[in-house]
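All protein chains but one are shown at their positions in the complex.
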Amino acid sequence: MSLRLGTTGLVYVALAAILAAGAALAAARGQDLFTTANTVDLLTRSSLLGFVAIGQTLVILCRSLDLSVGYVMALSSVVAATAMAGQTSRIWLGVAAVVVVAGLIGLANGLIVTRLGVNAFITTLGMGLIIKGYLDTRYKGPAGEVPAEFQLFGYTRIGVVPLSFAVMAAVAVLAVVFLRRTRTGVHMYAVGGDAEVARMSGVRADRPLLAAHVLCSVTAGLAGLLIASRFGTGSTLVYSSGYELESIAAVVLGGTYLLGGRGGVGGTVAGVLILATLDTVFNVLGVDPFFKDVLRGAIVIAAVALYARRQVDRAATPPRFPAPSRVPLLRPPRPPEAAARRGGRP
Amino acid sequence: MNGGPQGPLLRMSGVGKSFLGVPVLRDIDLQVRAGEVHALVGENGAGKSTLMKILAGVHRADAGTVELDGGRVDFTHPVGAREAGVATVFQEFNLLPERTVAENVFLGREPRGRGLRAGVDARAMAAETEHLLEDLGLTAISPHAPVRSLSVAEQQIVEVVKAMSQNARIVSMDEPTAALAGAEVELLYGLVRRLKERGVAVLYVSHRLKEIFDLSDRITVLKDGAEVATVDTADTTGADLIRMMVGRPVSAVFPEKVAGTEAGGVRLEVSGGGNERLDGIDLRVRSGEIVGLAGLQGSGRTELAHALFGIDRFTRGELRIDGERAVLRSPRRAVRSGVALVSEDRKTQGLALHRSVLDNGRLVLDAVTPRGSRARSGRLPGIFSSLELAARSPSQEVRFLSGGNQQKVVLAKWLATDPSVVVLDEPTRGIDVGAKHAVYTLVRRLAAEGAAIVLISSELPEVLGLADRVLVLRDGRIAGELPGGASEEAVMELAVGGAPAASGGEVAP
Amino acid sequence: TTDTPTDGPGEEGQTSPSGDWFDAEEYETQLAQRDMEPEGPADEPWLQAIDPSYVDTSQYALEGEDREDPTVCFSNASVSNPWRVTGWITMQQQVEVLQESGDIGEFRVSDAADDDNQQISDIQTFVDSGDCDAIIISPSTTATLTPAVEAACESGAPVIVFDRGVNTDCHVTFIHPIGGYAYGADAAEFLVEELEPGSRVLALRILPGVDVLEHRWAAAQQVFGESDLEVIGHEFTEGDGATIKDLVTQHLQRGDVDGIWMDAGDGAVAGLEAFEDAGQPYPVISGEDELSFMRKWQEEDLTALAPVYSNFQWRTPVLAASMILDGEEVPEEWVLPQEPITEDELDDYLERNADMPSLHYAKFGGEDLPGFPEAWQDR
Partner (left out) sequence: MTATDTPAAGASGALRRAGAALAGGGGGTVFALLVLVFAVIFAINPGFARPPSLLAFAQQAAPLVVLAVGQYLVIVSGELDLSVGSLVGAQVVVAARLIDGQEPMTLPVLLLMLAFGAAVGLVNGLVTTVLKVPSIIATLGMMLVLYGAVRLWTGGAPTGALSEAFRVAGRGDAVVLPFIGGVPWAVVIAAAAGAAAVALMRSPYGRTLTAVGDNATAASFSGARVWRVRTLAFVGSSVLATLAAVLIGGFAGVTAQVGEGLEFSAITAVVLGGVVLGGGRGTVLAAIGGALAVEALFTLFNQLYLPSTIQPAVQGLIIIAAVAYAARERSRRSPRAPAAAGGPEKSPREEV
């Protein structure tokens, strides 16, 4: 508990630090990072990646992975736009269609992983290819049309907060509640922590995993809806924008353990905000687009290294005989409280 | 509780099970009555755990029937067994280290609140866990603590609590004391007796005969997957049991020193050794000598073993091997200096489970001295057969071996390096009588060949029966030294710090 | 507040979303434009316009102090391929000239790295900042960028769109070479002309779903459909030389390939090497004005054509911005000339670009800029 909080806390500290550093750099160039324009930009960027990363968090918590999210986004945007066909009355039809289609894809992913025992990496990579094949064959470019009312989703803002960001934040809150308050959610941690233990404890380990895959695809579908609303049409080419890897980076940046069982959505939102802040700062500073990639890669590595370092430190038990010594080379994690009870018996 | 005196609560008849076409259980009949503690004994690989797992819904039997209270059951998932009132403490640790005690206890059956507290009710979960723990007098464990922060013994206790909290009609425990020492074993005794009073049927697996005789009403002996006999505990002796398990009388429990073994020069010497968890360690082990290390859970025995092997190093003091000053900065250095460590937990620290027996045997040679590794690994088959390793072939994956045979692979891996100092940390944990005997013989033989041996064990008779001297650790310091063959009381006195040895002294057979 | 563009997506434009890529009317128009004499200075093709109809821009004219150092903002789709890199250098050189002369002040750039959503945000940020006196947009995708361009128009600053279009005409001017149909038809007609009837032609395409590229292929299909050539297949290569060579090699294993039609010159050389390695005669090929291809053409004396998607168009938008801020009239749709390089012109263009790197484009049109040639050489 304390560790989870600790890591999430650290992520928010990192976010604050990056914001401060960005603001300082911008100020040095005579610019203001927190103008309305930049803030809106930052939040808008976050909302799209946010949807995807929330879903990705759930699968990663279950020690799985979803590399098909970019393709699901593309497909969803097309499904939404074609189902809506520019008519206001069909907005809900479009939304429902997306949820169903994305949900089914997630279900397929989940079933292949759980029932057929195919590694999630391969399953979702393969699923992505299948969707890509369908999109490329069926649609030659953007398709469908989104009514103006639906575009409000992508363009309305309340003060500086874009509606899409508010919706994303609401979804994040729902996800947090889901993880804390439903059995399925709680069991995701169990399955990700140790599927065999979960099974032996009477958890039907398949269910949380299936649920995570379905929800992940559905949030990717929501991202697709946002795409459709911002583009005014469905775009097949979204899949090449690299959302799958970026969402994984955001999740890990948010302090969720890549091997499952530890972390949460709260951290992920911060991770998403960190990436969005970097982009906005780079934009404000006019950083060369290629240099952006270099910086982004380096910063993600550095941040994750920082967390890893801290976790190693936290894991160390307070010494029984404190001495001016260095961190031992090879120390399996030890309980922090053990020393207090040492010698005593339960 | 029902079940009544008229019929057994659990009746297994003709149960059989094969893995990969190899039968591991054949035609087992087992009846357990309500309010009875029924012990299940047998050598490693006899099929005890498999039988329990069938009852727990982890495996499905290939043949035979399982009846609960006269009704036939066929569990396809552990959840079915739990709902039918069967709770199990598995041989392997079965907790999620990152989750709290309460979350672990209620895993898979989290209570749900109503109204505003709809959904998983964490508060109720914690409160109820607290209540359970208190009821058992375990106030030291907080329901909010992550399991990772508990000691191994505490974790084991949590597992038992988890099983008890299910209000099950049958509780089966697979070697619940493997990780426990004196006092905690007592605690467990209390729990088992309480279950018995409640009319719960307890199925109990252990390799420690003392526990079997202390606790059980009846005993079923398995051998090679078949049932040898079911006897009333009162009518049986330890020797009978061993004979039934092994099929041959074990001549003497602890083999005598190999003739001609003599203590030579000092091979391992630590003076003033210390680090974050150890202090003032003075230790000298001579060639041919076996030094036992005793102490309570958490007294620092494993720590010392790790320090001797370069996993954690000594930050103070001096360590000499064969008279040469050595700074063991890593296990690799230790191996190069001639030290071997048979680690405490063979599955997570000792073996690459998906690799073959042969590959595991070669592991140290490959990793540390790649140059001559091929030539020296030629000796492995000989080592395997001298340990009487039972594997289908050298290319069998070790995960398919039973615990005792896995331990033999670990031993073989170290024998192949011709170590001059051998540290054995709980080398007989969870292995059967026959395999234990093989380990003892091996230790004696190593001593005869001139190795210096440090033997750590929670089973006091083992330490006292094998070691020439016994060092007792307490709170990371050496509390005292006793000659081999000293009394268990004397050891416990040192271990707990001068207080008169409590009942915790009487561990193991 | 809402940033939604008030009027819905425009109805006209080059494509209707989801529609088939072939637009017969537009096709005819482009084919006709190939033969029209452009208006404007002959030695400055980037200022020429085909069949222009001018619009008045006096409403955007800045006066007095405002006209000094106006901020021009440019939202770039990406610089992710050599064609865009070459153009981007040219544009920067042009901007320097204009900054020197005081026609432009700050030149603010954002690069969306081919991400539509990113580009929408980029444009939004320009609009919200309120600093831009003119906004230049090179949209990454036609249909999807439409709402953002409309939002930019509503900001009041003049909007200049170039390269790919958008489905609205709220911008002041839309600058582009004749277009994809003309490009594809140039290439296909060349093959039809040079090859015997019944010859087998392989089409190598980069990606599906990108309008500029789809138009090229749509036109080619039209032309091939009316010819006696056999199109044995069309493959997507992502412009990767290894993929191209693989694919061509495989086709050669199954039979002769007499002609190759490409929708862009990327990797043309790799395709030709497949013929060399298979010991087959070179095909008749249409590539692009990319120097690697043209050099190969010259070396091997191929029967080839280099259709051109005029790279010099990257100069025009900044010039247009300056003109608009001066209140000068500009063509509403600024169609730049687009002429393929033929065998006769080959040597001339190669000579002019002798020191340029191999992924440079012959018709980049920056020879008169002060940075020439270093800026294009040391990228």
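List of remarks:
Labels A, B and C are assigned to the chains in the order they are written; within every chain, residues are numbered from 1.
Here is the rule we go by: contacts are C-beta pairs under 8 Å (C-beta built on N, C-alpha and C of every residue); 3 or more make two chains touch, one makes a residue touch a chain.
These numbers were taken from a predicted model, which means no experiment stands behind them.
Every shown chain touched by the omitted chain in the complete complex is listed here: A, B, C. Touching the chain that is not shown, out of B:Lys53, B:Arg82, B:Arg286 or B:Lys408: B:Lys53 (per the contact rule at the top). Within the full complex, the residue among A:Val171, A:Val191, A:Ala228 or A:Ile248 touching the omitted chain is A:Ile248.
Only one residue in the set A:Val13, A:Ala27, A:Ala96 or A:Leu129 touches the chain that does not appear here, and it is A:Leu129. Of the options B:Ile311, B:Ala326, B:Leu466 or B:Ala479, the residue whose C-beta touches the omitted chain is B:Ile311. Looking at subunit A, the residues touching the absent chain are 63, 65, 112, 116-123, 125-134, 136-137, 194, 196, 199-200, 245, 248-249, 252, 258-259, 288, 290-298, 300-301, 304-305, 308-309, 311-312, 330, 332. Residue positions on subunit B in contact with the hidden chain: 19-20, 44-45, 49-50, 53, 58-59, 90, 92, 309, 311, 330-332, 334-336, 341, 343, 347-356, 358-360, 362-368, 370, 373-374, 395-403, 406, 413, in rising order. One chain is missing from the display, and on subunit C it is touched by residues 79-82, 84-86, 88-89, 208, 233-236, 238-242, 244-247, 249-251, 253-254, 266-267, 269-270, 273, 277-278, 292, 357-359, 378-379.
As a convention for this text, only the chains that are shown with their structure count from here on.
Work out the mean CA point of subunit A and of subunit B, and you get 42 Å between them.
Once the centre of each chain is set as its mean CA position, subunit B and subunit C turn out to be 73 Å apart. Between subunit A and subunit C, the centres computed from C-alpha atoms are 36 Å apart. Residue positions of subunit C with contacts to 2 or more other chains are absent.
Subunit B has no residue in contact with two or more other chains.
Residue ranges on subunit B touching subunit A, taken from their complex, read 56, 58, 77-79, 81-82, 88, 90, 94-100, 103-104, 107-110, 112, 118-120, 122, 138, 140-141, 144-146, 148-151, 153-154, 157, 162, 183-184, 187, 274-279, 296-300, 311-313, 315-316, 329-331, 474-476.
Chain contact summary for the complex, subunit A toward subunit C: residues 35-38, 40-41, 44-45, 48, 81-82, 86, 136, 139-145, 147-148, 151-152, 154-159, 227, 230-233, 235-238, 240-241, 279, 283, 286, 289, 292.
Against subunit B, in their complex, subunit A makes its touches with residues 1-3, 177, 180-183, 185-187, 189-190, 193-194, 197-204, 261-262, 317, 319-323, 325, 328-331, 333, 335-338, 341-346.
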